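The complex is shown incomplete by one protein chain, all other protein chains being positioned as in the whole.
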Amino acid sequence: MISNSLVYLIALPLAGAAILLLAGRRSDKWGHLLATALSASSFFVGLYQLSLMLGRSNEQRPISQKLFEWISVGSFKIDAGLMLDQLSICFVLLITGVGTLIHVYSISYMSHDPDRRRFFAFLNLFIAAMLLLVLGDSYLNLYVGWEGVGLASYLLIGFWNQKPAYATASKKAFVMNRVGDMGLSFAIMIAFATMGTVSFTGVKAAVEHTSTAALTGIGIMLLVAATGKSAQFPLQAWLGDAMAGPTPVSALIHAATMVTAGVYLITRSNFIFDAAPTAQLLVVIVGAVTLMFGALIGTAKDDIKKALAASTMSQIGYMILGAGLGPVGYAFAIMHLLTHGFFKAGMFLGAGSVMHGMNDEVNMRKYGALRKFMPITFATFGLGYLAILGVPPFAGFYSKDMIIETAFNSGGIKGIILGSVTLLGASITAFYMTRVMILTFTGKSRWDDQAHPHESPWLMWLPMAILAIGSVTSGYLLSHGNALVNWLSPLFENHGEHEELLSPIVVSGLALTMVAIGVAIAFLKYSRNQVSDVAPENVSIFTRIARQDLLQDRFNESVFMRPGQVLTKILVRTDDSVIDGAVRTVGRAAMGSGASLRGVQSGFVRSYAALILVGAVALIAAIWVVTQ
Amino acid sequence: MDAANYLYLSALLFTIGAVGVVVRRNAIVVFMCIELMLNAANLSFVTFSRINGDLNGQVIAFFTMVVAACEVVVGLAIIVTIYRSRRSASVDDASLLKR
Amino acid sequence: MIWLTLLMALPLAGSVAVALVPKANEKLIKQTAFITTLIVMGTTIAMAVNFQRDNVELQFIEKYSWIPSFGINYALGIDGLALVLILMSTILAPVVVLAGWNESHGGRWSIKSFYILILVLETMMIGVFAATDVFLFYVIFEAMLIPVYFLIGGYGSGERAAAAVKFLIYSLFGGLLMLASIIALYVMSGAQGGHTFDLKALSQLEMSSTTQNLLFLGFFIAFAIKAPLWPLHTWLPDAADSATPGTSVLLLGVLDKVGTFGMIRYCLTLFPEASRTFTPLILVLAVISIVYGAILAIGQRDLKRLIAFTSISHFGFITMGIFAMTSQGYSGAALYMFNHGFSTAALFLVGGWMISRRGSSTIADFGGLQRITPVMAWMFFIAGMSSLALPGLSSFVSEFLVLVGTFTRYPVHAVIATFGIVLAALYILIPVQKALHGPTTPGNENLSDLNLREKIAIAPIIAIIIALGFYPSPLLNVINPAATHVIAQLGFSDPVPTSGEK
Partner (left out) sequence: MVFTAPVLNYTLLSPILILLGGALIGVLVEAFVSKGLRAITQLSVTLGTLILSLVQVWKIRNEQSLTAAAGSVVIDGPAVLLQASILIIAIISVFVIADTDHFTALAASLPGSDEERHAVQSGNQVTEVYPLTLFAISGMMLFPISSDLITLFVALEMLSLPLYLMAGLSRRRRLASQEAALKYFLLGAFSSAFFLFGMAYLYGYSASVTFAGIRESVVGGSGNDVLLLIGMAFVSIGLLFKVGAVPFHAWSPDVYQGAPTPITGFMAAATKVAAFGAMLRIYYTVFANAQWSWTPLLSAIAIITMLFGSLVAIAQRDVKRMLAYSSIAHAGFLLAGVIALNKAGLDASIFYLFAYGVATVGAFAIVTLVRDAGGEVTDLNRWKGLGKRSPWIATTFAGFLLAFAGIPLTSGFIGKFSIFSAAYESGAKSVVIAGVLSSAIAAFFYIRVIVLMFFTDSVQDGTSVEIPSALTRITIIFSTVVTFALGIYPAPLLSFITNLATFIR
């Protein structure tokens, strides 16, 4: 039963999660091994699927499978169905592959944590959810995975939630993601209301006779969802705090896989964006803004993980931008996504290993000169560094330059702006990555006395090494003979090439120069003069703003949080005073009138007689009225 | 002479009685006012029986007198007990029960 | 086979049995009650098996003359919706008994009377959903208040007396308005060929639209109080605050459903025109409830009140789904009633355990429970996740159906309501962070984790929550026929996709 094996992809890690969570402490001994094994086996299933797929012709490659009828009410019919095509297979391999490596890494990294078993349970849960996300054959199934990874990310960010700050960080991540998810549900609603279906194939088919307005609406809402999950502007604020999670988590979820779900969503929905130029334009803008936004933040961070997080944000900005460029861009976006998966994960693991050696110090100003103490980490990290810079022949060179090139060639003034932005971004990236390298590995040691930096055990450096290899080779492999582009092309309808504004050579040249400039500045600034181990206070306003993540939190707090809290307080008060108050008033009124009416009962028989008399007179009067 | 005048008279008597009940304090007097009202009613009965040329009205008058007598018996009994225990026959003093 | 009467008789018999047990033998009392509820649950499931899914007509019909001089019958019968709700009630009953094994202690009265009240209440819970004679429904609808009133006032905590009275007065008021409408219906039926209370017959009545609107309001206000719909909700937080967890489960999980159930079974069936007339207003109220309830839940310091307000938000969703007049909305609402029963039950029961252990219901008093009582913490977390409608858990399906169903006809309402899901994340995660996460705060160091009984009690609920999240079809298949039937009766059909208008 080959088709069934799609289920195994998800079922294996899911089972792992379930077993570990239900078995509880009993499974502490072997839990991590089981989890790793299951993740790995899922990876091999993926490979097997790939082999099968390679064996089929282009049209035959996508396979889908209905598991059972999930929801069916009236015309709203959703099957629990999976779909594996050229796009999702890439993700499957990335997720399970990098995932497995990180499982391995974590065995050692988390070895001292009493709750390691729970950690692995969550990792497996994440893998399962992420696979569901990329395998679901309809937007609603995708939604399940979409929120599933959100949950896993919440659990993992808050893994050490006994620290209030971390608990808050996890909550922040979940809530901001929910804002994005809201966009996704809107998209689904519009899709159902206008097209009567929410399955990828169904929607794709329905696009041609659907009003542009609706398509634009769907597109924008999908973009909102993407910004939430992929930490794009304006929903980017959670990513930095998400670094509260254990470093392997940052590597897997917040660098390699989950945060790229937005890119997947947009490329998956290419048929919608191609038909909704406005939405597509917005995608590009969001991408451009974010890539600058992230890059700028990156320049000011002293926390190595936050610096990397900022860089992730910026790199995903590249991908979104690429995806926003339409059919020509999708493939490159994916390519960058994959290469980024390698080098960024690698660098995060490197950071982890550094922290491991520096008893969890994250402040780069307290590092320095680690090259000697952790050669392997330095090597792997360095390769990742070169890759992200886009130095040929490393991975980034292929993927990133493609995006820059496509940006330039996207035509007209738009092309020029986008191109320059991407170029500038590249240069800034070069600057802050160099800064990270210098502060961490070179120069004088600035760590305090109790730190005994040492290389990490093989369980940790092996994955780093593998990823490093990936970050060297993946670019070449994927772009060799346009391998990936051709692989994916059947999914995207090609509108033919734009006129070339700049030739690839020129672009590469430009890019490299810009990078060189960035590197140079970094060298002048940090390598020459001594770096202090505390962040200097007398810095420019820009630096300060950058250190505060360009005031993103300040903004959210003052615009959403505070007013929200005030509103809540007011409502709580009015609910008691006004609404319930009204009810109480009615009651009091009744009692009051009763008390006052008692007065009639004076106790004097004569007044009673008078009452009767009055009554009699009243009756007579009434009669008189009647008869007149 | 027009029989209606008797009706006016009885109405007048009735009103006097009713007002008397309301304004007088002494239980006995109050009671006498009520008797006045009853007799006013009797007067009407008799008048009507005269007007309608039908004897039943007059029969009722007799019944009423008997009933009034019974009322007197019961009434005086009650008033006297009250008077004995309170040493006052003022209806205003008897106002324990109120509200 | 007179399933429904049997179902109603069993708990009564159980209550008699409980009454016969000597006061001293608490254990036996509890066991008797528990066994009874189990038997009832079994019988219900057996009945559900015999239920013909595709048959839109009422099933298991019974009809005996009760008060012939008013044309009142003891008439029972259920459609898919009623079946689902009865199923929910009878599954919840044993859970509540088991979960609240010691709730009856420290009450004003004996443990015995507690279980007698519970069992009597169960009879009425079944009857109120099964009744097809308006008068019978009303009788049970009102009589139900009494046991709950005593359960809150007698075994609750804090301002229980005040809360109980508030609950009773509120409900009685609504009930009397409904009585006025019922009388009017009765009189009209007399004028139009024979006094009757038969639901079907009454739905055929001719009446001017003004009358119909007035009578509709009579019913609707009663139900809106029950189901608490803003602004008639203020009794609920107080009641939930003072009632024991088990009582709260029955109150919010089952009794309040009578409100939404009534809207479908009586408002829509008896007054289709008026329902259409008032739909815009009701939808607005529903949307307000959704957002308002959520915001107030965020603002609560007390765990029980928080849960109560989340329910107000959820009932907003249910009401919205009902009046969206689409099959998705309707089925979603029906499914929502079922799921809400369980997610709220989970929240209240686990919350109740936390409170009884800590001796306080103030959220701030908890802290770091995940480290001390992991199982309890997890149960609370899962319950919370189901309350914020996390995909993969039961309530997601229903909530999304409601939203989609509403969107196709009333996009604006649906959009505003959808903001509720962000608020939901807040009102669940805030208590989760305060109570379960963070460092262990003083007073919580040596709380005990769930014991076996409690685990057994909560397990089925969690199981149902997860199972129905992935495979709701069994319920949907029962609900759908009724849904399409009702929608069709109201002269509605699902909006067709607008694509092709290009």
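Letters A, B and C name the chains as they come in the text, with residue numbers starting at 1 for each one.
The rule is simple: a contact is a pair of C-beta atoms (placed from the backbone, for glycine too) under 8 Å apart; a residue touches a chain by one contact, two chains touch by 3 or more.
On a predicted model such as this, the values are computed, not experimentally measured, just so you know.
In the whole complex the chain that is left out makes contact with A, B, C. Among C:V16, C:I67 or C:I456, only C:I67 touches the chain that is left out of the view.
On the side of chain A, the interface with the absent chain consists of residues 587, 590-591, 593-595, 597-598, 600-601, 603, 605, 607-609, 611-612, 614-616, 618-620, 622-623, 626-627, using the contact rule stated above. Contacts to the hidden chain, counted on chain B, fall at residues 7, 10, 14, 17-18, 21, 27, 30-31, 34, 37-38, 40-42, 44-45, 47-49, 51-54, 56-57, 59-60, 63-64, 67, 70-71, 74-75, 77-79, 81-82, 84-86, 91, 94-99.
Think of the hidden chain as still there; on chain C it touches residues 65-70, 108-109, 138-140, 142-143, 145-146, 150, 153-154, 160-161, 164-165, 168-169, 172-173, 176-177, 179-180, 183-184, 186-187, 190.
What we mean here is this: only the chains that are shown with their structure count from here on.
The distance from the centre of chain A to the centre of chain B, each centre being the mean of the chain's C-alpha atoms, comes to 97 Å.
Once the centre of each chain is set as its mean CA position, chain B and chain C turn out to be 66 Å apart.
Touching two or more other chains at once is no residue of chain B. Every residue of chain A that touches chain B in the complex is listed here, in rising order: 598-599, 601-606, 609-610, 613, 616.
Interface residues of chain C, counted against chain A in their complex, comprise 169-170, 231, 233-234, 292, 295-296, 298-300, 326-328, 331-332, 368, 370-371, 374, 378, 385, 390-392, 396-397, 400-401, 403-405, 407-408, 411, 414-415, 418-419, 421-422, 425-426, 429-430, 433, 436-440, 470-473, 476, 480, 483-484, 494-502. Listed in rising order, the residues of chain B touching chain A in the complex are 18-19, 21-23, 25, 30, 91-92, 94-99.
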